[in-house]
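A single protein chain has been removed from this complex, and every other one stays in its place.
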Amino acid sequence: MAAKEKREFRLLATCEDAVGIVAAVTGCLAEHGGSIVEANQFSDPDTNTFFMRYVIDAESLPFDGAGLEKALQPVTDRFTMNCRIADTAQPHRVLILVSKTSHCLNDLLYRWRTKDMDFEVIGVVSNHDDHRDEVERRGIPYHHIPMPKDPQAKEEGFVETARLIDELNPQTIVLARFMQILPGWMCSRYPGRIINIHHSFLPAFAGARPYHQASERGVKLTGATCHYVTSDLDAGPIIEQDVVRISHHDSLQDIVRLGKDVEKTVLSRGLRYHLEDRVLVHGNKTVVFR
Amino acid sequence: MAAKEKREFRLLATCEDAVGIVAAVTGCLAEHGGSIVEANQFSDPDTNTFFMRYVIDAESLPFDGAGLEKALQPVTDRFTMNCRIADTAQPHRVLILVSKTSHCLNDLLYRWRTKDMDFEVIGVVSNHDDHRDEVERRGIPYHHIPMPKDPQAKEEGFVETARLIDELNPQTIVLARFMQILPGWMCSRYPGRIINIHHSFLPAFAGARPYHQASERGVKLTGATCHYVTSDLDAGPIIEQDVVRISHHDSLQDIVRLGKDVEKTVLSRGLRYHLEDRVLVHGNKTVVFR
Amino acid sequence: MAAKEKREFRLLATCEDAVGIVAAVTGCLAEHGGSIVEANQFSDPDTNTFFMRYVIDAESLPFDGAGLEKALQPVTDRFTMNCRIADTAQPHRVLILVSKTSHCLNDLLYRWRTKDMDFEVIGVVSNHDDHRDEVERRGIPYHHIPMPKDPQAKEEGFVETARLIDELNPQTIVLARFMQILPGWMCSRYPGRIINIHHSFLPAFAGARPYHQASERGVKLTGATCHYVTSDLDAGPIIEQDVVRISHHDSLQDIVRLGKDVEKTVLSRGLRYHLEDRVLVHGNKTVVFR
Partner (left out) sequence: MAAKEKREFRLLATCEDAVGIVAAVTGCLAEHGGSIVEANQFSDPDTNTFFMRYVIDAESLPFDGAGLEKALQPVTDRFTMNCRIADTAQPHRVLILVSKTSHCLNDLLYRWRTKDMDFEVIGVVSNHDDHRDEVERRGIPYHHIPMPKDPQAKEEGFVETARLIDELNPQTIVLARFMQILPGWMCSRYPGRIINIHHSFLPAFAGARPYHQASERGVKLTGATCHYVTSDLDAGPIIEQDVVRISHHDSLQDIVRLGKDVEKTVLSRGLRYHLEDRVLVHGNKTVVFR
């Protein structure tokens, strides 16, 4: 599950379940000498949907990703597969959006610069200018796009952000505690590409100020949720969640502090699954092959 | 924290916070030679409320619970304390309500008969007759009160249940997976005396079929919540919660099964805190001295 | 992952890793119309060993387990596979050994009688007569085999136990808090068939009185370990582990109590994996396909 040093192809496929899928895929791979490094399958009995993730040693195949795709064409056609091949030789380009609170940003940048996770940070966008020094000294471009309270000015901020995204073309946009609600058009523009960390155990305490809500309700655990962003606020497919115990003697300030540790752990875990192509979206749920 | 063999008084008190409360209480106890076994205090800065729980070796005092209350009178008057003294010599009388699913009932009965928890089961009430043998062979009275779908007949079932409660006069009523929504008048009749186990991490998935809701939402953890019942459905003060990890390959049946283990653990923990007088209700929240 | 209602074959196989294994196995299954319900593979890069578990809908195949084995023969020969096929139509026969403490026994019997786990309890053996009533009233034979302190008499107890095992021929022997150290000859006699629950997070606190050891060391978590028994005390392959938080205010009695809840959860989880043929032993470690 760690960052790989050997070049690998990751084959992700979804289709209606049927007899013979794995045989056909692995038969095709074996025919070309493909050495399987990791293999996961899952059949959802409720929807009769089949999911697979195969990691193949790139050296063992006589062709590149496009060649593999072509070689698999008869199989993917036969089973009407929704298929995608990721090549680990191409680094995953990530854009990070952040507001004032920087614990997730700091955690991601540390993982990036120590190669704990395998991705490229192509930029950081913020509605505040506070993190410029920390970001730029790592050689990463910093984009300060203010988000004023005035609705029209805020909308302009989002348009500017979208323009930047389109220009930089990241594969993934991470909302690392970006405290602005993206407009619906923006969520729809990058389907499956925006990952958010919400500071509650969703669906509990969706929306604004979840720690205040948690403190008021008197829950005994506080949590965090990493999920794909859809136009439905805090309701997109969940990738990862976790919780930490709290008690009556924890003030709101304590809950925030304890929650931060969960947030950064959950975001980094969820993002890692995504970067390693372990996540397949299935309706509003996810299949996560760990 | 275990079932005590020595007789003890448990002093629970709440009042507005002020300088000198602990000094006054412990001064009074020390004056009479009272040996403090356990002591917990908590000041809530938001509401300026003070909470305390003191466990005193009964042998060390020259009087019984009523005497202790009298001795403390000047102190409780001075600080306008809401004060209660529990005497461990008097066993805690519990009535259990249960529907079809019996894992919580089985767990509680096992803890009761092996003295893992210190309480007396004075009866089991169920809208099904299924558990009669298991219960009666332990020498516990079993009351089958049907709960038909017809609203009026169901209401009669609740009236009958309330009549039984009033007759048996349990200190605590445990809803050990009792799949019936108590009418408002019943919730209000026994304030702070009804404990429920809800099979979700509240406030997520309140109401009916929480495991179905959890499965549909695609959460990565499922949980259980032990709380006091109020007339507001699944919204009473929370005593204890916990969660267990689930994943895409867990069917609804798997989630139910994994959840059951959490339910019985959370219920037994929450009930233990309650039986050991560790829980003080504060608005819609709890202070749990562990 | 739950007890299956449909008849299934579970194919477990281990061999040296090579290109084409999955293709060969699934090709053979597909040829006969075999519908794969669950599939797991794992390649251990350190030892170049391949592990697989395939669950196949028995109805989809034109033969029974022996027929499946025969059909797979060319494949298993080609890859020199260590292969085993379990048929869910044949219930798994389990013998439970227990001493005084019965929380694990109670938990297993409850799961058995409510069909939470799919197995047959063919008997309970104990060095005490305490649980006879509880066991016999469920229609399960109870065998009281005393284990005196005198070494020779104790050895006779083990010989008697082995004789009983050989007669009853259980597939699995569960030590559900059986507080006797099995002699080496007995461990060797039933390789991979004896499952123990040890009341510590192994390898910490192996041997006698682990809770005393934990209390003395001042650890902040206490745990339990479900493992296969080998002649090396508390050192066999680990199937499952878990922990619970403890603190300075927990007495030894509290630690024992908190630990019991972990023990029964860990034993039931580990045993379930074993009963569902999810566990493959690999040297002194396990592969657990969940």
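A, B and C label the chains in the order they appear, each numbered from 1.
We adopt the following convention: contacts are C-beta pairs under 8 Å (C-beta built on N, C-alpha and C of every residue); 3 or more make two chains touch, one makes a residue touch a chain.
Being a predicted model, the structure only gives us computed values, none of them experimental.
Asker: Would you write out the residues of chain B that touch the absent chain, in ascending order?
Answerer: For chain B, the residues touching the absent chain are 19-20, 22-24, 26-27, 29-30, 33-41, 43, 60, 245.
Asker: Since one chain isn't shown, list which residues of chain C touch it in the complete complex.
Answerer: Its contact residues with the unshown chain are 42, 44-46, 201-205, 217-221, 223, 237-243, 247-249, 251, 282, 284-288, 290.
Asker: Write the list of chain A residues that the hidden chain touches.
Answerer: Considering the whole complex, chain A reaches the absent chain at 1-2, 38, 102-103, 106, 110, 114, 116, 137, 249-251, 253-254, 257, 260-261, 265, 268, 290.
The rule we apply is simple: only the chains that are shown with their structure count from here on.
Asker: If every chain is a node and every touching pair an edge, decide which shape results: line, ring, star, complete or other.
Answerer: complete
Asker: At what distance in angstrom does the C-alpha mean of chain C lie from that of chain B?
Answerer: 36
Asker: Check each residue of chain A and list the ones that touch at least two other chains.
Answerer: Answer for chain A, listing residues that touch two or more other chains: there are none.
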